[in-house]
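This report refers to the structure that appears directly beneath it.
A single protein chain has been omitted from the complex, and every remaining protein chain is retained in its original position.
In order of appearance the chains are A, B and C, and numbering begins at 1 in each one.
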Amino acid sequence: MISVAIIGGSGYTGKYIVKFCNEHPNIDEFVIYANKSANKTIYDVFPDLVGEVENSIIKNASDLVLSHDVYFFALPHGESLKYIPLLASNNKKIIDLGADFRLDSNETFLNTYKIDHPAPEYLTNKHYGLAEINDTYNYNLIANPGCYPTAALLSSIPVIKNNPINIQSISTVAYSGLSGAGKKATQSLLFSENYNSVKAYNVGSHRHEIEIAQELNKYGSNLNYSLTTHLLPVFSGIYSTTIIHLKNNVSQTEVNQMYNNQYQESTFVRVRETPPELRWVIETNYCDINAKCVDNKIIVTAAIDNLIKGASGQAMQNMNKLFGWEESLGIKSYKEEFQNV
Amino acid sequence: MISVAIIGGSGYTGKYIVKFCNEHPNIDEFVIYANKSANKTIYDVFPDLVGEVENSIIKNASDLVLSHDVYFFALPHGESLKYIPLLASNNKKIIDLGADFRLDSNETFLNTYKIDHPAPEYLTNKHYGLAEINDTYNYNLIANPGCYPTAALLSSIPVIKNNPINIQSISTVAYSGLSGAGKKATQSLLFSENYNSVKAYNVGSHRHEIEIAQELNKYGSNLNYSLTTHLLPVFSGIYSTTIIHLKNNVSQTEVNQMYNNQYQESTFVRVRETPPELRWVIETNYCDINAKCVDNKIIVTAAIDNLIKGASGQAMQNMNKLFGWEESLGIKSYKEEFQNV
Amino acid sequence: MISVAIIGGSGYTGKYIVKFCNEHPNIDEFVIYANKSANKTIYDVFPDLVGEVENSIIKNASDLVLSHDVYFFALPHGESLKYIPLLASNNKKIIDLGADFRLDSNETFLNTYKIDHPAPEYLTNKHYGLAEINDTYNYNLIANPGCYPTAALLSSIPVIKNNPINIQSISTVAYSGLSGAGKKATQSLLFSENYNSVKAYNVGSHRHEIEIAQELNKYGSNLNYSLTTHLLPVFSGIYSTTIIHLKNNVSQTEVNQMYNNQYQESTFVRVRETPPELRWVIETNYCDINAKCVDNKIIVTAAIDNLIKGASGQAMQNMNKLFGWEESLGIKSYKEEFQNV
Partner (left out) sequence: MISVAIIGGSGYTGKYIVKFCNEHPNIDEFVIYANKSANKTIYDVFPDLVGEVENSIIKNASDLVLSHDVYFFALPHGESLKYIPLLASNNKKIIDLGADFRLDSNETFLNTYKIDHPAPEYLTNKHYGLAEINDTYNYNLIANPGCYPTAALLSSIPVIKNNPINIQSISTVAYSGLSGAGKKATQSLLFSENYNSVKAYNVGSHRHEIEIAQELNKYGSNLNYSLTTHLLPVFSGIYSTTIIHLKNNVSQTEVNQMYNNQYQESTFVRVRETPPELRWVIETNYCDINAKCVDNKIIVTAAIDNLIKGASGQAMQNMNKLFGWEESLGIKSYKEEFQNV
């Protein structure tokens, strides 16, 4: 049984980490730390958790202690840099849901996030936790992938791994529910400004584009990649459509093989025969994927819950794998799982 | 041809006043004044009006001049009190979309809005502009009704006028789209906090309850009235359901007569044979009403667009009536209207 | 360990019964029967359940066998009458989520549902399964309450029990998500006909009004009750607002006591200090309730998930109580529950 610290636990993502910890058979303590919500109770911040979890007082992030076994960070970028280097140097298990350790190079990090990284050695000594792809856990510091990268990378890697020199261009057009933008009071995030609407944002400059390109280029080289992100008028969920233009034709059969081979052992990726519907994955840790091939184009549609597979669920999956446990512990609640514990 | 001032013209309501002024055949100038949005252009504030209205710079509310013919105020309560007494003493035509002049008594105003009214003489020397009911315009200062009161009063008055001593209780349960709460950045108004949800608010203490009771009691006495308000996860629209319990039974035929008699000459009230659907009235100045009678209960359903019939549209209707013009000028754009001008 | 039959398991409600059975520690077999969906697989009908439950073929309802321990019926009204009398005469445990056994009298049933009841003896020899109120299970046939009645009765009974002669009128105005209308292809239920809209329906004639009045009159007599129902543009959830007009004033303190006394031992009713938000209860079996008192009026707001607390969740709760098990088994998945089994 382990003790877990959740730092930045009062946001949309934090709530799911709390819920998953509460249901996890190997966790017997979880403590929430926050900045603005410190000294409030869990029930104050999440009225829907009344009766679901035991109530407790949220501690001040500055009172974080070294006695926990695992640390989940769900803070705005730059914030976790205050805590992680010390914990990492004590060899603590850390899962950072933020962006501070996702990029591999100090220079790219500086260009992208405009912060001079205080512990650049951990940019290389970390595990990029795309759970279905990066299966060997050599570090105790895990950079949990961004929500768009999770969908885009799971969509693209099976093709690129198998056709590194046949790729002409890769374009992901993705739509995210508004929870992805957090719950800070901002006029542009008001209900009245988004209902019945859609807008592209950060076109040509979304930081996740750099994260995706970094990972894709581990399988190919000089890949011509583009990510375009949009706000979808729903609470949660990402729907991503990736168009891969190839230099030569491939067959649907070959494409099916690439995806089935990659994901046949994956609990949380469901390869579909038709394009997924977003609602199939909401409130779950699944990534549903369909790849359709027409001549020299492959169109890959993928759906995830941005708060779960794109954040807290994948974080739990990473924790489970880091400990060598069944990867679905705490995340999937069906009976068999509990009978086997 | 007249010149119009729109003070507080950068909100959701303001946009419609701008649009209606732009289409009104007797208005050849409209000037927008605001506080926070001063010095921006109309196109900055309302990108959807590009090409629809001529662009101009929004003036500072403190630069308001006396040379306009009509003044529309769409300011938070308390704010218009800074301007209206001076304008009113100059006998200007004023339509206040806010709450500052709706209540009749200084004491009630103080209790309700916690402001000592600086010009209480205008609480009595004003016209409560419920356009279909209060048809004689004796004052140049018009208090435009609140959005909930518009729906609730148009729903209730036909019965109360005809049965003042037969009323046991009147309960309005109303749902409003979030635009009714304005566009100020507030966490509780975020998309993510309201999508897929509903909540009652200000239960037992909504200020509009006092406004409605005041007007209803002009037709009955000691009426037992209750208003309960909710946020509906749409942009605009109010759906109100009013349950009138009677001491004795009435027939459906009698009820139909009350509503038909009241509204047969009204351009903007459509008496329906079935409960209205909210979408029928969105983007229009209509109030659609159905009254269903079962024994000693009358259930009245009504739908309006809160920003139009509940605010800017009724304001234009009041202006038209104040000038003695056809009440639909500027609001309904169909051909016949323009051919007759 | 028991075997469960789910008849009519391919609708929105059926899916949740499947999920709850799948997670229930005392159920080791569940078989789905249906009419139109017979011979399809669970995965065909519920693509989101892939990987969540074991796949199996849906059987034809006409092949229903007597060897199961519990039978859940989720059929349109009139349909379960073909099966239940035989099962009941074999003293099987039956939970009918439909309306066929909710009313107590054959005459009322005929007037309301236009069907001459083939087994009227079970209209009296049944348990009306409002789980928090009717706590003694004397019969193996359980009529699971309607969705609106669940919200309206849990809202009203605490007051009526304590004030049977002080009630002047009770009016419930309730809004339901569209899943309540089922998934039959009907033009009026299309997305395009309901988005951005609201409509009242069956005004003055909703069958649930009769069901609610029947149960309320067990606590008072000749109560003046009214239910008005609306379609809310969300998938699931009921928000109900009940206005109780009293002959004499009561205090907020007295009202709080009535609700706290009634529900302090209830796992699934959460008495709230503010009006609930619908999203707090979605995907749960909770009924969240707030009662606000102003002079001689009590305004009770309540929120439930119509498919869970208003149907499948309450059905599981009833099954658990019928067997004398912890009422939350299978419905709440948090850790402690499973550790105690």
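Here are some notes:
What we mean here is this: a contact is a pair of C-beta atoms (placed from the backbone, for glycine too) under 8 Å apart; a residue touches a chain by one contact, two chains touch by 3 or more.
Quick caveat, the model's predicted, so the values are computed rather than measured.
Considering the full assembly, B:Glu52 is the residue among B:Glu52, B:Glu107 or B:Asp135 that touches the omitted chain.
Contact with the chain not shown here comes from a single listed residue; of C:Ala5, C:Val70, C:Ala88 or C:Val234, that residue is C:Val234.
Of the listed positions C:Asn194, C:Thr241 or C:Ser328, the one in contact with the omitted chain in the full complex is C:Asn194. On the side of chain B, the interface with the absent chain consists of residues 22-25, 47-48, 50-53, 196, 267, 270, 272, 277, 279-281, 283-284, 286, 332-335, 338, using the contact rule stated above. One chain is missing from the display, and on chain C it is touched by residues 12, 177-179, 181, 183-187, 189-196, 233-235.
On the side of chain A, the interface with the absent chain consists of residues 168-169, 171, 173, 175, 196-201, 203-205, 224, 226, 228, 230, 232-235, 237, 239, 241, 243, 245, 275-279, 282, 290, 292-294, 296-297, 299, 301, 303, using the contact rule stated above.
Everything that follows uses one rule, which is that only the chains that are shown with their structure count from here on.
Nearest to the common centre of all protein CA atoms is the CA centroid of chain C. Chain A and chain B have centres, each the mean of its CA atoms, that are 47 Å apart. Within chain C, contacts with two or more other chains are made by residues 196, 277, 279.
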